[in-house]
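Now for chain A:
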Amino acid sequence: MTRPYGTLTRNSTVTRLNHWLTAGCFVLLMLSGLSMFDPLLFWLSSLFGGGESARAVHPWIGVVLLISYAGLIIQFWRDNLWTKDDTAWTMAIDKVLENKEEGVPEVARFNAGQKFVFWSMALLVPVLFFTGLVIWEYYFGTYTSIPTQRAALLIHSLAAIAAIIIWIVHVYAAIWVRGSMRAMTQGWVTPGWAWRHHRKWFRSLATTGSTGPRPNATPRK
Partner candidate 1 sequence: MSNLQSQDYIRISATTTTPPSARSWEDQVAKLIDVTRCIGCKACQAACMEWNDLRDEVGYFEGTYDNPLDLDPHTWTLMRFTEYVDDKGDLEWLIRKDGCMHCEDPGCLKACPAPGAIVQYANGIVDFISQNCIGCGYCVKGCPFNIPRISQVDHKSYKCTLCSDRVAVGLEPACVKACPTGAIMFGSKKDMTHWAGERIVDLKSRGFENAGLYDPPGVDGTHVMYVLHHADKPEIYAGLPQHPKISATVEFWKGLIKPVALAGIAAAAISGFLHWVIAGPNVVQPEDEQAAEDVLKANDFPETGDRGHQTEHPT
Partner candidate 2 sequence: MASLAPTFGRGAMTNTWQDIKNADVVVVMGGNAAEAHPCGFKWVVEAKIENGAKLIVVDPRFTRTASVADYYVPIRPGTDIAFLLGLIRYLLEKDQIQHEYVRAYSNAGLIVQEGYGFEDGLFSGYDHEKGDYDKSSWTYELDEQGFAKADDTWQHPRCVMNLLKTHVARYTPEMVSRICGTPQDKYLHVCEMIAATAAPDKAMTSLFALGWTQHSVGSQNIRTMAMVQLLLGNIGVAGGGMNALRGHSNIQGLTDVGLLSNLIPGYLTLPNDQEKTFDDYMKTRQFKPLRPGQMSYWSNYRKFFVSFQKSIYGDAATAENNWNYDWLPKLDIPLYDIIKAFEMMNKGEMNGYICQGFNPQQAFPDRGKIRRGLSKLKFLVTMDPLDTETSRFWENFGPQNPADSANIQTEVFQLPTTCFAEENGSLVNSARWLQWHWKAAEPPGIAKSDIWIMSGIFHRMRELYRKEGGAFPDPILNLTWNYTNPTDPNPEELAKDMNGRARVDLKDASSAVSKKAGELLDGFAQLRDDGTTESGCWIFSGCYTEKGNQMARRDATDPREQGIAPNWAWAWPANRRILYNRASADVAGNPWNPAKPLIQWNGTKWVGIDVPDYGPTVKPSDGVGPFIMNAEGVGRLFALDQMVEGPFPEHYEPLESPTINALHPKVQSNPAVRVFPDDRADFGSPAEFPYVATTYRLTEHFHFWTKHARINSILQPQEFIEIGEALANEKGIAQGSWVRVASKRGFIVCKAYVTKRITPLMVDGKATHVIGVPLHWGFTGQARKGYGANTLTPSVGDANTQTPEYKAFLVNIESVNGPLV
């Protein structure tokens, strides 16, 4: 792939495909799920050819999402481990929001906000999946008691709402922080972008002579 001189790889091709598969599933799940959540949004089911097909396809997409998100977890979990810096970063969130990142602790590959999104989803996706199984009438309708199914439905809905809100934050952040979208579409960022937003990550690449997304194992000489 052709890309500008001197840029760094933020996300590998596999990662990007994995992300967008997840994202696509999420959007479809959100639309079909919302159509069944509130009558005001039932019209969304038309996007799937009607309520019945929305109902039928939703859980299957959920299965794909779970697998897909598992892929993201495998790729990202190490870089999302929480550090003291993240706490400090979080404490300085006001500065971040004001686009004044000077004085904010340097950020490694992911900042605390991204880690929050990652771990929230890592929690919510399995919750949605397992509560979803309980209420998947066709296959599992008879395995659990109705009170259990009611609880599952409630938890599923709450988890979905949380996930949607987090998703909105995630999407906005991608729009807000210029260059981020390209990092996930074409996969590269400029060294300046890395310097500005993920300085620690940038340094680790620079010192190990890596072009990303992860530093090499040993520092150069």
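Candidates were picked such that all candidates are chains of the complex that A comes from, given by their letters.
Quick note on the criterion: contacts are C-beta pairs under 8 Å (C-beta built on N, C-alpha and C of every residue); 3 or more make two chains touch, one makes a residue touch a chain; residues count from 1.
Every value quoted in this text rests on a predicted model; they were computed, and no experiment measured them.
Undergrad: Of 1 or 2, which one touches chain A within the complex?
TA: 1
Undergrad: Residues of chain A touching candidate 1 in their complex?
TA: 2-7, 35-40, 42, 45, 50-52, 54-56, 97-99, 101, 135, 137-138, 141, 146-147, 149-151, 153-154, 157-158, 161, 164-165, 168-169, 171-172, 175-179, 190-197, 202-203, 206-207, 209, 211, 220
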